[in-house]
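Only one protein chain is missing; all other protein chains are in place.
Chain lettering (A, B and C) follows the sequence in which the chains are written, and residue indices restart at 1 in each chain.
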Amino acid sequence: MVITMQPGCPKGDVARVISALRRAGLEPRIISSDPRVVLGVVEEISPAEAERLTQDVGGLDGVEEITSFEKSWKLVSKSFKAETTQVQLGSLSVGGPEVLAAAGPCAVESRENFLETALLLHQAGAGALRGGAFKPRTSPYSFRGMGEEGLKIMAEAREITGLPIITEVLTASEVDLVARYADVLQIGTRNMQNFALLEAVGETDRPVLLKRGMMASIKELLLSAEYIVARGNWQVMLCERGIRTFETETRNTLDLSAVPLLKQYTHLPVVVDPSHAAGKRELVPALALAAVAAGADGILVEVHPRPEEALSDGRQSLRPGQFTDMMAGLRRVAAAVGRQLREAGA
Amino acid sequence: MVITMQPGCPKGDVARVISALRRAGLEPRIISSDPRVVLGVVEEISPAEAERLTQDVGGLDGVEEITSFEKSWKLVSKSFKAETTQVQLGSLSVGGPEVLAAAGPCAVESRENFLETALLLHQAGAGALRGGAFKPRTSPYSFRGMGEEGLKIMAEAREITGLPIITEVLTASEVDLVARYADVLQIGTRNMQNFALLEAVGETDRPVLLKRGMMASIKELLLSAEYIVARGNWQVMLCERGIRTFETETRNTLDLSAVPLLKQYTHLPVVVDPSHAAGKRELVPALALAAVAAGADGILVEVHPRPEEALSDGRQSLRPGQFTDMMAGLRRVAAAVGRQLREAGA
Amino acid sequence: MVITMQPGCPKGDVARVISALRRAGLEPRIISSDPRVVLGVVEEISPAEAERLTQDVGGLDGVEEITSFEKSWKLVSKSFKAETTQVQLGSLSVGGPEVLAAAGPCAVESRENFLETALLLHQAGAGALRGGAFKPRTSPYSFRGMGEEGLKIMAEAREITGLPIITEVLTASEVDLVARYADVLQIGTRNMQNFALLEAVGETDRPVLLKRGMMASIKELLLSAEYIVARGNWQVMLCERGIRTFETETRNTLDLSAVPLLKQYTHLPVVVDPSHAAGKRELVPALALAAVAAGADGILVEVHPRPEEALSDGRQSLRPGQFTDMMAGLRRVAAAVGRQLREAGA
Partner (left out) sequence: MVITMQPGCPKGDVARVISALRRAGLEPRIISSDPRVVLGVVEEISPAEAERLTQDVGGLDGVEEITSFEKSWKLVSKSFKAETTQVQLGSLSVGGPEVLAAAGPCAVESRENFLETALLLHQAGAGALRGGAFKPRTSPYSFRGMGEEGLKIMAEAREITGLPIITEVLTASEVDLVARYADVLQIGTRNMQNFALLEAVGETDRPVLLKRGMMASIKELLLSAEYIVARGNWQVMLCERGIRTFETETRNTLDLSAVPLLKQYTHLPVVVDPSHAAGKRELVPALALAAVAAGADGILVEVHPRPEEALSDGRQSLRPGQFTDMMAGLRRVAAAVGRQLREAGA
């Protein structure tokens, strides 16, 4: 339920509306206050109750209009907030005119390796570094990442390059640890519906990159984002990374329709990870260009200086030269759709 | 890697093999000791190392054969342990000749309601009670269960009926709390790859019901079970509950092929939840019968005394009379495949 | 639109209703005439027109009730005809109390081979023989069947065993040829929406076995059956044979929920092909039993005397001994659900 007040109505009017809603057991949130106050009620209410409230509250002074949310998501919806949320990443605003190109290896494997990669990526114009210190692995016997040691290496790479770092957090109990080092907390595809983890990152002040579950619908992705935002953290980027289908030529099927769809439904910025979707490096540049052409606010790709030596995801990691070439293409496509990529090394 | 010793070989031979493996940095586990000792090595080793080990260890006294695991799962595989694991649930052994029929409402909604249902189900011959106290919900605004209060109500129902209770645990931090009340810890479909949670239940001595992720392959299900068993808890039941497909007439598509497939790959018992798969109560009895005919060790169904009043999943909950009728059919089908259901109220 | 006349109303009343509908450009069909006349109008009409007709026709003498079809399928729906259609196959009525067990090799490969198999299957109690003479093949370079020669061999096998034969027809232009030899015309999964072919078999008097497309919804399957029935051929059996999903352990995912769903929506009998779904012979018996337990009117399985020599689908073909064992299991499960299988060689 969204209550729009008249522009310039006295504060007392707003207070009376809030009181009326609270008497009904609801906790309204102020969605925006300029140029007019808009209040949102996100609790689930029955149609009967909604009608009664609309009559009661609709009759109060200063109320211009009462509408319901179009869809089951609320705080993250365009009905709630029309302009795109900008997520601040260092000097870059994701969701603004600049397009984010975040890159890095699947996992931090050693200090030398990561710093070498970070310098290469900085040189080639990457806007952020990604890398995994805590890795979710399907098998209990696979390499699970370097842990805090990996976080420290990423922090060192940020010192050297000035680039913000994005890394995954796996459990609610590790959120504080990861947030001490990372600029962006990534929620991986297997954790998109780990609700305790969503609430934990919702209580930090760190931007969150929420990856779509590989078999989650758009609606479920938005409701998972709603969990984070409902806890007070509005700095959320959504990430399309491929869904599971019957096609086996690619690891997953990149669902680029998600980009214009999400842009229509939500004010949160949308980034695309073509590496995990494709699973083959030779497909990544074409899909990255397509993502930006479709309106994505950024891309997230895996790059490794020597993919054949990577402990995980080597098959889908770009070589540094391929990344540089792709960046040149991205600059041209971004310009063609009225966006821009930062200059290399800027 | 599986090392099979000769029957009746001296203990010293076994000890020397274990020492040799430890010197190579591996920690062998004794898989079985009667009629012969079988050792398993689950660490990932390179082909070169495997060959070297096979030569070194294969030359030691008492070693009969060294083989590798057929598939990526190890401890849960049939190569590791041929006979079906029996999970003890009160007086019932799941995985033995008796078939488990566990039933109950989606969520515990009130004391009166749950106790009334429990008595009805006991009367109709259910072998265990299921119910949710902590509910994972796609939307942050939906009813999330009664929490510990719900656990207490279930424990009371167990007192009265003597039936063991099965309930879901959502996070690693709540495992101890839930284990204080529940006989079986359920891992829900959205948490099948919540690895921290899998390890936490792997460290308890409570039987675990592991539901297949709605987007997870058979292989991933077995690897998730491996996480639990690798921590020492072998009392794991696998549960097929429907996968996501393009078909929208049912909530999910029940994949009954999973039953004979899992029986071929693993020694763990397999149960089937037709309620969540179908999403429509009128389909549930036919699918429950089919599950038992396919070789399932049990079924898990939702029953509610007045489905139209249920706070969740009412559409797929059987009415008590339907459950009683279904049980009669299950008894006949179980007998047709050489199994049996316990008598009503026994 | 379904117009139900009063029981025992004069023929003139019925004639006047038919005239009124024809004046509106519609062509009513008599769905049943005993104990009362029921007329069906299958043309698509706008809601406005429907309302006008309901008023006009509803006011005529003898009209008891006018309802609309619940779903987009009409002639094949339960609203149209409540009792199950029985498809006559030799002395067996598919859709009656007896369960059909049809079996045979994927393709007719040679006279000796097919006759040998036919005798084995007859001995083991099969109710019909299946085999392919015209094979649809994904690659233009694969074996496409023996053509008319194969049909002749199947006809010879029928002479010898007395069993009816089921075989696929690929194009509208071959319908007459295949219908000269076959007892049942099979429409394969790739042709479920070959509408010209559906109409061609709809104009024969041969029973049709319509396989669900491997990525077709239940609704589409019913609409394809509607194409056949709309041309006057009501002898249609529907066949669930697995759908495409992300799971790769099986060739397709057998969707047994389709059985109770179709039973709820249509009066046409439903059979199940577990061989193509599973793609692995060791899974077939369990799935065949499950199909009958779920209420299927028959099963269709691939059997080959020496599967390792089969030109196609060897991996999923049962050996004769496995078929005999499966038949014993099917008899017990059929009895458990109040059905029966014919005695071996009867």
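Here is the rule we use: a residue touches a chain if its C-beta (ideal position, glycine included) is under 8 Å from a C-beta of that chain, and two chains touch if they have at least 3 such contacts.
The model shown is predicted, which means the values in this text are computed figures rather than measured ones.
Looking at A:Val63, A:Val169, A:Ile218 or A:Met327, the residue that reaches the missing chain in the full complex is A:Ile218. The residue touching the chain not shown here, chosen from C:Asn194, C:Asn233 or C:Ser257, is C:Asn194.
Among A:Ala24, A:Leu115, A:Leu311 or A:Val333, the one in contact with the hidden chain is A:Val333. The chain not shown here touches chain B at positions 244-246, 248. Seen from chain C, the chain kept out of the figure touches residues 42-44, 72-74, 136-142, 170-173, 190-191, 193-196, 213-216, 220, 223-224, 226-227, 230, 244. Residues of chain A that touch the chain left out of view are 215, 217-219, 243-250, 253-257, 259-261, 263-264, 277-278, 282-283, 286-287, 289-295, 329, 332-333, 335-337.
We adopt the following convention: only the chains that are shown with their structure count from here on.
Rounded to whole angstrom units, the spacing between the C-alpha centres of chain A and chain C is 49. Separation between the centroids of chain A and chain B, computed from CA atoms only, is 34 Å. Of all residues in chain C, those that touch two or more other chains are 215, 244-246, 248.
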